[in-house]
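Complex shown without one protein chain; remaining protein chains in place.
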């Protein structure tokens, strides 16, 4: 046990030191694949578990190729790396006990954030020499999630005889920006799952505490909008231009003026606009970054479809072309109380203070796609939180967790696996 | 001659006392028809000389029927009145000399304005008991134009033997708002015309002065826009509405922001907006009155087609329906110098101080449709101005002319007719 | 008791037949005053109980004078009518038992709506010959409220010896549009009140049912906005105008784009816009009717103060003047549980099925000003609902109640008065 504990710290610090952005988790995924296979898991890699049409906000070929080289130079496991060359970095490990029983799935996410990690002495990873070696940072704990997943794999492997049915460990890319889950669901990863458990560390839950069912996720769509017009000399021939900025400005005002919906909270924000290429030129291009949220999938959908009409209309107004790209999307979800009850007991067995449910609004998560898929086909799903001590808030340059939370978290999941495969 | 002079004053005061709005000149037209036929002109009436599809801003059936009753009660000539019952109030009189020669056309307009005429003592028509008996007023001199047309008819009839070819007198409805000319042109009234002369009294040209070719008319389109959405309780269910006011407000801002054209002056004005039915109801309707102008037909067309896209886009933005109705339209035109030269000489023969050309911007006129049609088929066209003393500006409640200008104006046109039919 | 029952029906039908709009309840108020004085109440009238500076959306002098004449002609009690001539139509009746005890206040409202009452046979008031004799209608039950108030007065008067302390009956004008309550509160009407009970009939609560504490009122501000610019000929001299419509259109879009508040529901609606005076004239005026709501007073205030900046900025943009008039305002409020408990028991005593509390959003009410004032000075307040059978929804032309609900409602209030004056 202590060996596994040490191993987990080693894993975590290695992942932390080598953070990789969404759809670029090549090094991480190669190590995960190697470990799982070593522990007797059947592994499914890359396109096998990700539908290319549903990867949102995926980096372009050039960035992907460049990171592939980086991964090669920084300790990726060559044998598996090739499967991730195009940026399909999902890994699924299956442990089949050979006995009848349900399929229980656990999802962890692997990606880091474009945050420059703190270089101060009081930042634990820096002091202990596992600060990020690049410009990114595991500032949301996904290094820990990956580690918990591997720790759980080790426990499952060791205690395979105590289990029944099948265990599926899902290592998901690109949770940040809610971009990666849907492609795994569309590839069928959730199709045979009877119980699905996603989990997250931190989120202001105290050390040694546990939430068995975190609800309150907002549905969200992130869209990139571009308007394409025609440039012209603004002094000489304004009438020859097609002004993409006027379309964009009209869109901005009208997006923000979409009528509020009576059924619950909605949000829309145009977070960025960039348009035009020079003071004296009719702007021929404009780019918007938009985020939409709704308390439910329906509310989010209401906002999104209204937004699409606003954008279409703005383009027509000024006779410019437009393009809308989905850069991320998540739905809302509600955990299954039956499964929450089991997680609650599992946490108590593992020695944690557990709470059954938490409903306060808590950002967006694309694990909701898995939850919806599993529930739709008659299964059960929940989203748990592992409490820990946080050095700073999520996405902060000084974010850090208490590493002692990792083993207990893996324990909760292991206890749940045991219980669930005997249901 | 003095008899005709007196007759003209009588006509003018009768028309002035009974002003009729555009497409409702039923009484006026019936009198014109009777006079022309009496003078030996062949007459063409109503739909014969007006294409129904091109009447713009025509009053609705109810208003037309009501005015028909009014006309009956107020001295319309019953025999001709029936031809104008549906509001097609155009009259064309043709004097065929039976000898070979060109066709020379003169256009006068007959409609009045919705201006409440002054009741003060120093207002000549009031003092002399021919103030308007209804809510409208001949505040632009079209009563005088009609009178000049009839005076000219009398002269032509009397001196028919001095003429050759054919003379066509065109009495046009609905010049105000530039609504009536196009329907006459589309009905073919200009097809056989070799020389076309339109004329106007006043326009700040002094008494006894004459302009042989007034150019500088702005092309113009008047459009009525309506947006139709869905009402909903704004507090209870805002999302169930389709907000026509948001579409309209976006249209207003973007119509005014259409890029200026480098080739010359353009104008756009949303003169009126009315939207919504109650403070707490999502507005389901919005109405705009828009006026567009351009120094040339092309510039006006640039503005108009851009405006149509703005309106379409605004409707799409907020998922409402829209409708654009053309409530008036005029093109730009340039007089034919050859014809201007002849008019110039005719005016001098008639004892007026004549100027060949005036190019300053001068509002809009739909006689331009006749001018374009005649010039396109190889003919010549011009637009003349008869100077007079004005008691107040055009469209003012105290507008009045010097009645002595009427006879000399008719004389100029008669001299021109003599010269032109011998060309 | 049966005598009172009959009297209440008579009162109700008389009020129903003579509906009066807000601040014009002259006839109604004069009858109320006469009855209260007859029953031994001390009465306070007009400006005594209304602060002129806080009457919102009050009709102008001309409309007020005209209605005064109407009231005189239609059975107002002359002796009291003069106090209401200027449209300050509030009445307060005080029954002082002469024994020590708290002051208990009941509020009823008296105004009608500009709804044209149904003339169909199946409409009970029409069939029974007490349909409105003018263009307005008691389509929200305030005729019934006034009647319940008078019935309560009769019971209190008869059983004065069973009471202690003082009873205050507040007959409020102009509740529709939330315009009248504040002026009574500012005049000090609530200052000496220990217990305050407002009530409403209907609101989808079933017959013989009762709600002891209706919460969930939305705070709301109704504002009228006018922009005043300078007219100019849009073709000739656009630059000489100051375009009030551009200011208004910018305001409309930006009012609707005020960022949503995280703490709860907010609403804003520009329900009407009227701007401009002619197609070809730069619009020199624009009028907006705006309604703002918030789940709490703070949320409403957030929206309102943001809206004021939007309007100010829009005016500056186009160099026009602006004016904002408050046409109505209500705050949110929360009933006192202690008082609700007593009302609950009083309703059970009166034989009704009572529910302690209802929290669903329920429009706006300006009784909230009384509630806030009483609670602030240490008193208790609640808002009750009397269930009934409704013939049609509130504000509908066929609205009607079951008259049997009137007596039981008065009974509930009487029971409460007995209990509360002994607290």
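In order of appearance the chains are A, B and C, and numbering begins at 1 in each one.
In this section, a contact is a pair of C-beta atoms (placed from the backbone, for glycine too) under 8 Å apart; a residue touches a chain by one contact, two chains touch by 3 or more.
Only a predicted model underlies this, so the values are computations on that prediction, with no experimental measurement involved.
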Touching residue (missing chain; options A:132, A:250, A:358 or A:375): A:250
Candidate in contact with the missing chain, chosen from A:240, A:291, A:312 or A:397: A:291
Among A:82, A:269 or A:396, the residue in touch with the chain that has been omitted: A:269
Candidates B:136, B:254 or B:285 - the one touching the absent chain: B:254
Subunit A, residues in touch with the chain not shown (by the definition above): 218, 220, 222, 234-235, 238, 243, 245-246, 248-250, 252-253, 256, 267, 269-283, 286, 289-291, 293, 327, 363
Residues in subunit B touching the chain absent from view: 253-254, 256-257, 259-260, 262, 265-267
Residues belonging to subunit C that touch the chain removed from view: 236-239, 241, 243, 246, 250, 253-254, 257, 259-263, 282, 302, 306, 309-310, 312-319
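One rule holds in what follows: only the chains that are shown with their structure count from here on.
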Chain located farthest away, centre of subunit A as origin (C-alpha): B
Chain ID, smallest distance between chain and overall C-alpha centroids: C
Whole-Å gap separating subunit A and subunit B, where each centre is the average of the chain's CA atoms: 69
Sequence positions of subunit A contacting 2 or more other chains: 253-254, 257, 259-260, 262
